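Pasting a structure here, questions to come.
A single protein chain has been omitted from the complex, and every remaining protein chain is retained in its original position.
Chains here go by letter, A, B and C, matching the order in which they are written, and residues are numbered from 1 within each.
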Amino acid sequence: MDEIPNILASRYASPPMAAIWSPSGKIIRERKFWMAILKVQKELGLNIPQEAIEAYESVLPQVDIRSILRRERLLKHDVKARIEEFCALAGHEHIHQGMTSRDLTENVEQLQIREALQLVRQKAVAALLALSRRAEQWKGLVLTARTHNVVAQPTTLGRRLAMFGEDLLMGLGRLDQLIENYPARGLKGAVGTQADQLAFFDGDSAKVEELEARALQHLGFESVLTAPGQVYPRSLDFEVVSALVQLASGPGAFATTLRLMAGQDLAGEGFDKDQVGSTAMPHKVNCRSSERIGGFCVILEGYLAMAAKLSGSQWNEGDVSCSVVRRVFLPDSFFVIDGLLDTFLTILQKMEIFPQAIEQENRRYLPFLSCASILTEAVRSGTGRETAHKLIKEHALAAAVDIRAGQAGENALIERLAADSRLGLSYEKLKTITNQEDKLLGRARSQVDTFISRLSPLKKRFPQADSYLPEEIL
Amino acid sequence: MDEIPNILASRYASPPMAAIWSPSGKIIRERKFWMAILKVQKELGLNIPQEAIEAYESVLPQVDIRSILRRERLLKHDVKARIEEFCALAGHEHIHQGMTSRDLTENVEQLQIREALQLVRQKAVAALLALSRRAEQWKGLVLTARTHNVVAQPTTLGRRLAMFGEDLLMGLGRLDQLIENYPARGLKGAVGTQADQLAFFDGDSAKVEELEARALQHLGFESVLTAPGQVYPRSLDFEVVSALVQLASGPGAFATTLRLMAGQDLAGEGFDKDQVGSTAMPHKVNCRSSERIGGFCVILEGYLAMAAKLSGSQWNEGDVSCSVVRRVFLPDSFFVIDGLLDTFLTILQKMEIFPQAIEQENRRYLPFLSCASILTEAVRSGTGRETAHKLIKEHALAAAVDIRAGQAGENALIERLAADSRLGLSYEKLKTITNQEDKLLGRARSQVDTFISRLSPLKKRFPQADSYLPEEIL
Amino acid sequence: MDEIPNILASRYASPPMAAIWSPSGKIIRERKFWMAILKVQKELGLNIPQEAIEAYESVLPQVDIRSILRRERLLKHDVKARIEEFCALAGHEHIHQGMTSRDLTENVEQLQIREALQLVRQKAVAALLALSRRAEQWKGLVLTARTHNVVAQPTTLGRRLAMFGEDLLMGLGRLDQLIENYPARGLKGAVGTQADQLAFFDGDSAKVEELEARALQHLGFESVLTAPGQVYPRSLDFEVVSALVQLASGPGAFATTLRLMAGQDLAGEGFDKDQVGSTAMPHKVNCRSSERIGGFCVILEGYLAMAAKLSGSQWNEGDVSCSVVRRVFLPDSFFVIDGLLDTFLTILQKMEIFPQAIEQENRRYLPFLSCASILTEAVRSGTGRETAHKLIKEHALAAAVDIRAGQAGENALIERLAADSRLGLSYEKLKTITNQEDKLLGRARSQVDTFISRLSPLKKRFPQADSYLPEEIL
Partner (left out) sequence: MDEIPNILASRYASPPMAAIWSPSGKIIRERKFWMAILKVQKELGLNIPQEAIEAYESVLPQVDIRSILRRERLLKHDVKARIEEFCALAGHEHIHQGMTSRDLTENVEQLQIREALQLVRQKAVAALLALSRRAEQWKGLVLTARTHNVVAQPTTLGRRLAMFGEDLLMGLGRLDQLIENYPARGLKGAVGTQADQLAFFDGDSAKVEELEARALQHLGFESVLTAPGQVYPRSLDFEVVSALVQLASGPGAFATTLRLMAGQDLAGEGFDKDQVGSTAMPHKVNCRSSERIGGFCVILEGYLAMAAKLSGSQWNEGDVSCSVVRRVFLPDSFFVIDGLLDTFLTILQKMEIFPQAIEQENRRYLPFLSCASILTEAVRSGTGRETAHKLIKEHALAAAVDIRAGQAGENALIERLAADSRLGLSYEKLKTITNQEDKLLGRARSQVDTFISRLSPLKKRFPQADSYLPEEIL
């Protein structure tokens, strides 16, 4: 039988993200960690032959997954299997001294998580910058804004994009805080007390501290937990996944809205020359990438549920109920967010808009979009607010009926209002209101400027992000 | 870089379950479905050359995943890629006529789901029967039952197992109902109206019905939806996953309880000769398989969250936001439940109990376990119920303090109660109560009998289940 | 400070549903259950004075929530507080003899659940019948069906409704199975062995069985668990909530689709004379009830997550980690589904459609909607399927560009195709295809008939459902 691939890694995640989580990627990281510790142990005075170190280093890249699996089947212990494999390859038995399994796996998994978080951050910045370019491009393109999926007031397309961008920016801020504060578990021994490390160094606390500090330096961690148990608190995994869920919010709402716009023929996500929308309906141009982003959000929520359940459910100094769960949700959450961001970037690059269709919609609904302004003006002219509200509502509902019936080529609300003396606004006055596009748009354009200006620090901090382009997506 | 395997399929699921969901497993099922339809189309009078049918059949098993993927990268349409691949191999263009993508994929995925459900049912029956053998074996082994994790009343170990068994039996009942009623979407065309099929048969409704009926017969479905859209309602996927979650309940509670028992040295899940519990602590005998079952339950809840979100969120006649989500949770839910049941069966086979330790615990707490009976007797002897309750509580709390302090070799509750004239029960009377094991056990043993007798119909219906043994688990 | 009401009960649930779950509703049910048991106990020979029974019955309706709460604050035990309150009111101490707390609460809560499920079933049937009336009414109203939110093929509005109806029908089927099989925990004592009951009847098993049977008869249960622990397996609660989630699927998808239709001005959910859509924008007519249904679905998924976590996590014979969780999700799930169904029924009653707008959309997209048929015809005329698909796609994309640009009053696809000799279909032939509404609709109308006919058994079984109308919703 053919092996079943991780569908998220193979179809959606980028090679750099997959490399972080691949079986050999993890084993190589573990072996490098062992080597770093071994060298420090030697420096701290332990009797470790140089030739052993050299022997280990020479076989370090030789990763034979099947051989390791054979050992695990016998031992029923995955770390022990990897220790024995590495030792057998090297012909020595020096690694993992004074350590417990979790001294290895917790720290290396946290290394993978931090690397993955950093890759995600890089892409999130790239997405923000790509989005801001589109927001700038369409800053002045007037668009019918909708609430409750019903036409509301005018905005601009750039302003709509800035809205999703600000959501993403908040998500990025949280991701950033997480990365900056993310602490390693450290070398803490079987139950966290460092008894194993102390015994190994014959009670010399200074050496225990030195070893841990340099091991974490090798991994690149700046902070470390004080008093974990066998494992670090799984609330930390939850924090990671919840940061990813939050990061997906902006792209998720953007994608949903693009699907709505495509349904009204106002925009599309782009369509390649050879692409096929439907095997049966040749005319179909579907927002499949946008739909996929929606799907990715759903998947993330499932992994969030898994992470949430592990958070706060530790028994004593730790148990491994979490093991199989983390094997699933940790890599897979990152594959999803990675694929989501690449998909988002692809859409931002290829999306099309149909300005004439957008303009048609604006024309059709303009009098409605002006209702708030008309109401303000009516109040200013002396009509009671509630009375004016009622009158406008009455005529607007009637005008809507006409439009739906196709009897009026144009929206007749202005004519209707002008004809109603109770409101006290002349046709000219009303026309002036609906024609004052600038007023109707409020501060849409300057809000786009403000949004874009908030991104400049990011642009400086992550200089490569601006030019990042994802590979062709499936 | 090495490919990343589906960790659930490769580490935990059994080969038969993996085969249902493997990439080639799906493609072969699709091709067989196309062939079945092609043949019926020919029989219904369409001009399909016999040599085309033969050509397709001869290349049917040739599945080249990479070639299909190359096509998909160009077409951005997975089904179109598989059509073109199959046609290119056969040198003909006859399959998929009068069909839309979803006429293929929905039905074939439902076939996979039904096959997987049937495999799960088989294993669930096997697990129930294995559990019932253990329940029979330990039907009379008196055990200290606990509520709130605190000693409560006596039960027997067999009775405790029957409790988890009844939970599983209810889960099985629901699974069974699901399998028996599970309807196929059928051949319904692009939006469900069968317009594509009708057009294909030039408006001949009878032929459309005949084709659909025989296609479903090929798949083995007995019921079919009347009015689906492009896709079947995703509530049906939700029903599938929720049935699996429910099925996991009995094993989940069993595994948690076994972990608790192991913590008190009353039982263990078995430990292989070469097994290693901890690299640092050689004495460790961990309930790793039981913990894994707990982990499996958590994963299932995550997939349930995904399935629940798709349920009821269809736009119009359908969209494919669900696509990527279903690629994840459908196979993976089945890998999890499959691994869970095999793990459960393994534990049932290898678990150990420590009767002397169980007996020690019983002795230590027996007077407490008799409190309910003593209360009943005191009331019968004329003491007010609330008064008696208060007195017994007072002495029991004092006796507990002694036990914890290690001052009393034995639980001194009986002596204390006998010495308190307010209760009005003699030492002999009290001793009689605590010695009436039969009374204290209530109907524990006959309940086990009743439980086991409820399984006989299953035993007959699934004759192979009784002898099913999972392969060695990791 | 003002008391904070249960927002779901007070704003959305109907009075009959609220009555099932109100504090006094539960207490009354508990007292009635105690009385039923007391009477059977007397009949079975226990010395229970008739005057005590009468005293209890005379105070049964006197429910003083605050007094009970005062007792609970002292006792830290809610059932004990309710026992003492009832006894203090009656001046006797006879109830709850031979019972444990869970003998009371589990069975009474299950009674509430079953009553609530039955009420939900009644409303679900009502909703199905209301939906079917609308499906019948609009069976022939041609509508542009959409997949991926993009126009696909024609259907009818009635057919679209039947699609959601079939989803609801499946959900109802599952609800029905659940109600028919739902077992009570029964009178099983502290750890499920019936030791308390046996002790009470001095070892007389027959009396224990008789008491349990008659207690369940009082509650109306037909099946009972054999071997539960302190509590019934929480997988049963999960089954309940998951059935509600599934039931919400049809209405959920319907409501989402109605929101999409309203966004395109094809339909609305109705708008009352005095209703206000927006305080600032008088023209707004929002689908607030449909949006609310979407919100209800989200809430249900949250309660599902709670129920799923309790399922399978029992420690030994039971613990009460579940207690506070069930206080929340059990009543609240029912308030939600109750409000959801009443909202759905309200929309079905008040919804409007705008046939002229629907007709305009059909006209605009008709040539696209015919693409599948044109493809079939082209193949029949000898053009290769893949070639034809490519040609049609090319022209359809061009026609779509024109439409968006507003340059073509009408969709020019037919003209374009007729002008392309490679396709080999004349203008007349193409026009014939697009004009054959009957063919394009496939079996849409007969599928509606079939769907409706499947409801007749329900109509007979639940005669009142057909005329059920919800109260005015908020």
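Heads up, the rule we're going with is that contacts are C-beta pairs under 8 Å (C-beta built on N, C-alpha and C of every residue); 3 or more make two chains touch, one makes a residue touch a chain.
Keep in mind that this is a model prediction, so the values were computed, not measured.
Colleague: Among A:E136, A:E166, A:E210 or A:D466, single out the residue that touches the unshown chain.
Modeller: A:E166
Colleague: Given that one chain is not shown, which residue among B:Q356, B:S421 or B:S467 touches it?
Modeller: Reading the full complex, the residue touching the unseen chain is B:Q356.
Colleague: Out of C:E291, C:E361, C:E386 or C:D466, which residue would touch the omitted chain in the full complex?
Modeller: In the full complex, the listed residue that touches the missing chain is C:E291.
Colleague: From the listed residues A:S58, A:Q137 or A:Q177, report the one that touches the chain absent from this view.
Modeller: Within the whole complex, the residue contacting the unshown chain is A:Q177.
Colleague: Which subunit B residues touch the hidden chain?
Modeller: Its contact residues with the unshown chain are 146-150, 152-153, 259-260, 262-265, 271, 276-288, 291, 305, 309, 354, 356-357, 360, 368, 371-372, 375, 389-390, 392-393, 396-397, 399-400, 403-406, 413.
Colleague: Which parts of subunit C face the unshown chain closely enough to count as touching?
Modeller: 1-12, 15, 18-19, 21-25, 63, 65, 72-77, 79-80, 83, 96, 99-101, 189-190, 196, 259, 272, 274-281, 286, 288, 291-292, 294-296, 298-299, 301-306, 309-310, 315, 319-325, 327-329, 331-332, 472, 474
Colleague: To test your reading of the contact rule: which positions on subunit A touch the chain that is missing from view?
Modeller: 84, 93, 97-98, 100, 145-149, 152-155, 159-160, 162-163, 165-167, 170-171, 173-174, 177, 181, 183, 189-200, 203, 205, 208, 225-230, 233-236, 238-239, 242, 245-246, 248-253, 256-257, 260, 297, 301, 304-305, 308-309, 311-320, 372-373, 376-377, 379, 384-386, 439-444, 446-448, 450-451, 454
Keep this in mind: only the chains that are shown with their structure count from here on.
Colleague: Between subunit A and subunit C, tell me the centre distance in angstrom, where each centre is the average of that chain's C-alpha atoms.
Modeller: 33
Colleague: Could you give the separation in Å between the centres of subunit B and subunit C, each centre being the mean of its C-alpha atoms?
Modeller: 25
Colleague: Counting only residues that touch at least 2 other chains, which ones in subunit C make the list?
Modeller: Residues 146-149, 152-153, 260, 305, 309, 372 of subunit C touch two or more partner chains.
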